[in-house]
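A single protein chain has been omitted; all remaining protein chains appear in their positions.
Here is subunit A:
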Amino acid sequence: MEKALQFDVIASCTTSKARTSLMKLPHYTVETPVFMPVGTKGSVKSVLPEQLEDMNCQIILGNTYHLGLRPGVELLKKAKGLHNFMGWKRALLTDSGGFQMVSLLHMAEINEQGVNFESPYDGTKSLLTPEKSIQIQNAIGADIIMQLDDVVPTTSKDNERMEEATHRTTRWLDRCLSAHERPTEQNIFPIVQGGLIENLRKLSANLHLERKVNGYAIGGLVGGEDKEDFWKMVILSTNLLPCDKPKYVMGVGFAVDLVICCALGADMFDCVFPTRTARFGCALISSGQISLRHNKFRMDFRPIEKNCRCSTCKTYTRAYIHQIVCTEAVSCSLLSIHNLHYQMQLMKGIRESIKVNKFPEFVQEFMTNIYPDKSYPQWCLDALQSVNIELK
């Protein structure tokens, strides 16, 4: 039986834990490390599928919670899956729906059975069980699907609840795996939980290692925790997880976080940040980000970023975008395309540097661009030092 995921590491950094790989999925072979843009409701907001392909985007993420409500499982089945429905030929990943419920709905209530929630559209009560989540994700048909996990806010001080959630996450994993109906076409990734508690993280990773899966996610982070805690939990997890399988840190999308997590051995990332910040008028550039709403761009006739090859920078100036930002819909498209192109180029830069064993140099150059005065955050210095990269 052919596996639904084949993972080949093609080069590893000899200094840090960074590596670049080919992840062969049913719909596309994805180069990692990879950033996955988020297409919440079946579209990456204001960007056409062919524009995503043009910027070499290889895998995108859909949200099970939103898609399950609208257009709904029945329609997605009739459409023969989300790929077909939205006209996206490359790889897809869906989340379990649990995170949205807990983060978006104050009414969500979790017990051993699953997550009880109220529909925001009609107020009816529903129960999302691990089985139900997989059933929906089987209908959506993404290449990678996520187990339903018991999400506790990272910053929670309730260790007892955290411990319960960690164990429950593994129990739910087993229920997800047995409910999975398309194992030759779709891969379930377990999610390593455990909050910021070292022993719980270790326990969670070790429990999940016993299951037969093709890749792992590291969850429950990027929830407002201290960055020092964040990177320690990432490396602790990547150290425990096997080298021959992809490791996905959920919710990471800031450029600095992406570069550091790659150094710590992570392979996959997702975040709404580049497209969301675009809708608020922010553009990502090599020295950080700029808000085009600011009046200082009124007479700035340069592209968002010099030498950027995205379709926005080839045509438009900061001054023009400043005029239409946040008022004309087209500004969302222009900034989303630029920001996603930025993310794609960043990941490509990381991959290329690993291939020629120059990743530490890449990190240095990247950090110098953002912190020209060398005021590197301590957590970056610490995280990089832990994988033998010393910033100058």
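Everything that follows uses one rule, which is that a residue touches a chain if its C-beta (ideal position, glycine included) is under 8 Å from a C-beta of that chain, and two chains touch if they have at least 3 such contacts; residues count from 1.
As a working rule, contacts and distances are computed from a predicted model.
S.K.: So which of "WD repeat-containing protein 74", "Queuine tRNA-ribosyltransferase accessory subunit 2", "Phosphatidylinositol N-acetylglucosaminyltransferase GPI3 subunit" or "Trafficking protein particle complex subunit" is the UniProt name of the chain that got left out?
M.R.: Of the names offered in "WD repeat-containing protein 74", "Queuine tRNA-ribosyltransferase accessory subunit 2", "Phosphatidylinositol N-acetylglucosaminyltransferase GPI3 subunit" or "Trafficking protein particle complex subunit", the one UniProt assigns to the missing chain is "Queuine tRNA-ribosyltransferase accessory subunit 2".
S.K.: Which residue among A:71, A:153, A:183 or A:377 touches the omitted chain?
M.R.: Touching the chain that is not displayed is residue A:71.
S.K.: Can you tell me which of A:3, A:125, A:171 or A:298 touches the chain that was removed from the display?
M.R.: Residue touching the chain left out of view: A:298.
S.K.: Where the complex has a chain not shown, which of A:11, A:324 or A:391 is the residue touching it?
M.R.: For the chain that is not drawn, the touching residue is A:324.
S.K.: Name every residue on subunit A in touch with the hidden partner chain.
M.R.: Touch set of subunit A with respect to the missing chain: 41-43, 45-51, 66, 70-71, 75, 78-79, 85-87, 298-299, 301, 311-312, 315-317, 319-320, 323-324, 327-330, 332-334, 337.
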